[in-house]
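Below is one structure, written out as structure tokens; the observations come after it.
What you see is the complex with one protein chain gone and the rest in place.
Labels A, B and C are assigned to the chains in the order they are written; within every chain, residues are numbered from 1.
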Amino acid sequence: MTQISQKIIIKLRDTDAAGLLFFANQLVYAHDLYELFLERIGFPLPQVIRQEPFLLPIVHVESDYLAKLEVGEQVEIILTVAKISDSSFTLAYQLFNSAGELAGEAKTVHVAVDKKRGQKIKLPDKLRNALTLFRDAP
Amino acid sequence: MTQISQKIIIKLRDTDAAGLLFFANQLVYAHDLYELFLERIGFPLPQVIRQEPFLLPIVHVESDYLAKLEVGEQVEIILTVAKISDSSFTLAYQLFNSAGELAGEAKTVHVAVDKKRGQKIKLPDKLRNALTLFRDAP
Amino acid sequence: MTQISQKIIIKLRDTDAAGLLFFANQLVYAHDLYELFLERIGFPLPQVIRQEPFLLPIVHVESDYLAKLEVGEQVEIILTVAKISDSSFTLAYQLFNSAGELAGEAKTVHVAVDKKRGQKIKLPDKLRNALTLFRDAP
Partner (left out) sequence: MTQISQKIIIKLRDTDAAGLLFFANQLVYAHDLYELFLERIGFPLPQVIRQEPFLLPIVHVESDYLAKLEVGEQVEIILTVAKISDSSFTLAYQLFNSAGELAGEAKTVHVAVDKKRGQKIKLPDKLRNALTLFRDAP
């Protein structure tokens, strides 16, 4: 199984008056990496939004918080393809703080839907192949 | 079991170029209502952040997306106290769209921690009572 | 000259680790009120985005910060129509903190553009009338 990762710095805009990363922004950071992932597997988001006959809306997310993340801290986020189903796929994310400790985890479940009718469809073959290839790469 | 609810309008800032509410902002809307809830039960967030000896960080969230939510749409969000444990509590949220359909659900798990040492502590009695009272009110 | 106003509570999501409202969110709060204003004058944002032949992109903003705004604080925001030109209009905003002091000011300049070609156009008559009516109302 391969993965994609990104080093980011916690931005002030994403923290809150309690002094730490605002919880929902862990999912935002996960999505930022998902956008990079989409580009890497040949489905850049602008192309999906404007040209593809399908969309990949998120139907479920989970997020766990294990250690605090502070403004200015460098965080490494790792994305892996956790599951590929008939019409959906699940991505898993791990966030490591500057000490190398697991500070957070998240999961996003995406379903392929027909752009016109909003109906659930099978994962388009080229997308499935890309996800699988990515998952199976060394 | 009682509940607290709030009618909101989906703001442009919370939507994205795919035309709908950006997924993470469903959790943000849930938290907005949580802040109102804290005030109602006598623990306004500014007081918690500045005066109380404890904090109530979120350690786990889940969010489900059942129907699309669009800019300008009126949404009703309902918060209920789903569970009260020794040192944590779980809040559940439901979002109903302008047609009255369940468009989204969420859950946030909060743990009481000592502000100085960051250690998990028992839910302070007055907080536990407030949560319980709220949960048991007619 | 009439005005539209709204009382809001500073949300945790909009503050930052420095403990106060993150500066850009003063403009976001201004825009939230602008969305309400658009609805009041008969041009709800969803209608503009989906049905009107024009858009009203922002071409210039200014924002001044006079006093700090904290999480949980009640703020009153007031919007006035400051200027109506041939193809643009300027809105002015004032934010008053819970002590009734002017805590911030902002300005947004909107230009009417043809939705298809993105070219600047004259303010549509019905919009101009609405803006004028609003500005001149008792």
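FYI, contacts are C-beta pairs under 8 Å (C-beta built on N, C-alpha and C of every residue); 3 or more make two chains touch, one makes a residue touch a chain.
Here the structure is a predicted model, which is why all the values come from computation and not from measurement.
> With respect to the chain omitted from the figure, which of B:F22, B:F37 or B:F54 is a touching residue?
B:F22
> Have a look at C:I8, C:V61, C:A82 or C:I121 and name the one touching the chain we're not showing.
Going through C:I8, C:V61, C:A82 or C:I121 one by one, C:V61 is the residue touching the chain not shown.
> Please give every residue of subunit A in contact with the chain that is not shown.
On the side of subunit A, residues 9, 11-13, 28, 31-32, 35-36, 39, 44-46, 49, 70-73 touch the unshown chain.
> Which positions on subunit B touch the chain that was left off?
So the residues of subunit B touching the unseen chain are 12-13, 15-20, 22, 24, 70-71.
> In the full complex, which residues of subunit C touch the absent chain?
17-18, 20, 23-25, 27-28, 31, 49, 55, 57-66, 68, 108, 118
Convention: only the chains that are shown with their structure count from here on.
> Specify, for the interface formed by the sequence copies subunit A and subunit B, whether it is same or different in terms of residue numbers shared by both sides, with half as the dividing line.
Comparing the two copies, subunit A and subunit B contact each other through largely the same residue numbers, since over half are shared.
> Which whole number of Å gives the spacing of the CA centres of subunit A and subunit C?
A distance of 33 Å separates the two centres.
> From the mean C-alpha coordinate of subunit A to that of subunit B, what's the distance rounded to whole Å?
The computed centroid separation for subunit A versus subunit B comes out at 23 Å.
> Provide the list of subunit A residues touching at least two other chains, using ranges where the numbers run on.
17-18, 20, 24 - these are the residues of subunit A that touch more than one other chain.
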